[in-house]
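All protein chains but one are shown at their positions in the complex.
The block that comes next holds chain A.
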């Protein structure tokens, strides 16, 4: 058995845990020609940007939080609604076809998704061509800083709503149909059934997904945003991950970039553990429990 796990273990150590150790760069004044080991220590200097309130950093933090809230709002409600809608279909065949179609965008890369959005919503796309033909003016969506956050959220919705629906559908199929029969005998309407049977049946999954999302709370669409940053400028589009990339990798301020990346990662861990604790207090299984095995 030890030989079986060896290749996987070595790769995990090299490309996951070695970089984790590499986070010491956050406490160093990194000089590329000296290398990581020989670069001088710099204490907490790299973390200064966090405490002193560098305006670019604060801007990135604010954008991150706003986009995250928008996405939690939309990317939780729409898939639940979709799942309810799909679950109420009688024909299994039709259900399968709709699912197949709606899952598909999840497997496309961000480059493809953004190319598609630019093509459809851009100045020469079908939307604006249609509006122009009917003398309705044009809507400036692609490359417009004012609606960038909404656009980004729309893209996430298009790409992930169908995929996010899977877990809700599975949870819906586990709800005991007798509950619906019994409640309708007792005179409950559709709305009351939704509130008292369906939503409570989904609660564990919703809590689980929320906890998982919190772990990535400060991660909002890195590739997605990086690809569109040129067009709209940093003011509205810089988020923490792109800040780390632009300042660390591109501008060569390695230590500061790593320091922010490190703090961001730690906040994610704290949020997951904290949310899991809260979920337990409310009697939900949450993400994990003390492993009985």
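Rule of thumb we're sticking to: a residue touches a chain if its C-beta (ideal position, glycine included) is under 8 Å from a C-beta of that chain, and two chains touch if they have at least 3 such contacts; residues count from 1.
What we mean here is this: contacts and distances are computed from a predicted model.
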Please identify the absent chain by the protein name in its UniProt record; candidates are "Integral membrane protein", "Energy-coupling factor transport system substrate-specific component", "ABC transporter permease" or "NADH-quinone oxidoreductase subunit B". "ABC transporter permease"
Contacting the left-out chain: of A:42, A:99 or A:183, that is A:99
Could you list which residues of chain A touch the chain missing from the display? 1-2, 4-5, 7-9, 11-23, 25, 35-36, 82, 85-86, 88-89, 96, 98-105, 107-112, 114-116, 118-120, 124-126, 128-129, 132, 158, 162, 166-167, 169-170, 208, 215, 222-223, 226-227, 230, 241, 244-245, 248-249, 254, 257-258, 261-262, 264-265, 268-269, 272, 293
